[in-house]
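Note that this complex is displayed minus one protein chain, with the remaining chains in position.
After this line comes subunit A, so read on.
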Amino acid sequence: MFSFLSKRFLQALLVLLGVSFATFIVGHLTGDPVELMARENATEQDKQDLRVYLGLDRPLEQQYFSFIVKAVQGDLGFSFVQQAKVSQLIAERLPATLQLAAAGFLLALAISIPLGIIIALNRGTIWDFLVTTLAMAGQAAPGFWIGLMLVVLFAVHLKVLPVSGYGGAAYIVLPAITLALQSSARLTRLVRASMLEVLSADYIRTAHSKGLRERVVLFVHAFRGAMIPVVTMAGLELAELVSGAFITETIFAWPGIGRLAVTAVSQRDFPVIQGVVLMSAAFFVLINFLVDVLYVVIDPRVKLK
């Protein structure tokens, strides 16, 4: 098990290196940042000085190397536009993003797990049909569009929730629902399918034939087995919620890293974009790694070399 996990860990590091390299290359394909930063009346000499100051005059491989060395130490460089360190900008906005992602994730789990189990136990009934249809529709509609419609309903017409912004608990409700809906739709279908599969497994029949009470069979035996694929998927969803909240944060003016990144893109603030991409990728890779670890823990069949 240990060698399996260390192998996974190495793979994760390699992937991160790949991501950083790709971001770095793309960044240098997009033109000279000095042209964007320099003032209108800057002379050629001024620009050259700026290049030297930023280290942009060095060979690419040196720039990349020093970028990696610094990134490992948590130094992601300076924003071209804002007078601040990238790491500081990210650190300032990360709590808001994590808050929103956590709220969305918990909401998604709270909706999908009970709902998936209930409709699996009531397979073929009208409730099963309704929920499954709703889940399919939820997967098909653009998440941000559902968010906008929620704004129309709850903020514009009913006036019970704020349209957008950051502050008290009321502000997080709509963005969290927006973020959670698509995840819930996917997870509900998965929980249902997984539960149905487990319920027809031999070990459940054995549990029944031993004369165990229905409740024990369901919640002790079936539930645990059914959750195995759900854990993997939930991990992916969580990674998606943290790194994929750009649109939700934009719609609701949520001051997280998603909005930071979208603004940075429009300003060509390359170090910030690079920092956010790296951080999101690191998060994605980390979650995947944790899912692997969790897998070994919850599934006794997984005995890895």
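Throughout what follows, contacts are C-beta pairs under 8 Å (C-beta built on N, C-alpha and C of every residue); 3 or more make two chains touch, one makes a residue touch a chain; residues count from 1.
Rule of thumb we're sticking to: contacts and distances are computed from a predicted model.
The chain that is not shown carries the UniProt protein name "Peptide ABC transporter permease", picked from "Peptide ABC transporter permease", "Probable glycine dehydrogenase (decarboxylating) subunit 2", "Aspartyl/glutamyl-tRNA(Asn/Gln) amidotransferase subunit B" or "Cytochrome b".
When the whole complex is considered, the residue among A:91, A:110, A:130 or A:148 that touches the unshown chain is A:148. Only one of A:24, A:67, A:80 or A:284 touches the absent chain when the whole complex is considered: A:284.
Only one of the listed residues, A:137, A:220 or A:297, touches the absent chain: A:137.
Where subunit A meets the chain that is not shown, the touching residues are 11, 14-16, 18-19, 22, 26, 30-31, 136-137, 139-142, 144-145, 148-149, 151-152, 156, 163, 193, 229, 243-244, 246-247, 250-251, 261-262, 265-266, 268, 273, 276-277, 280-281, 284-285.
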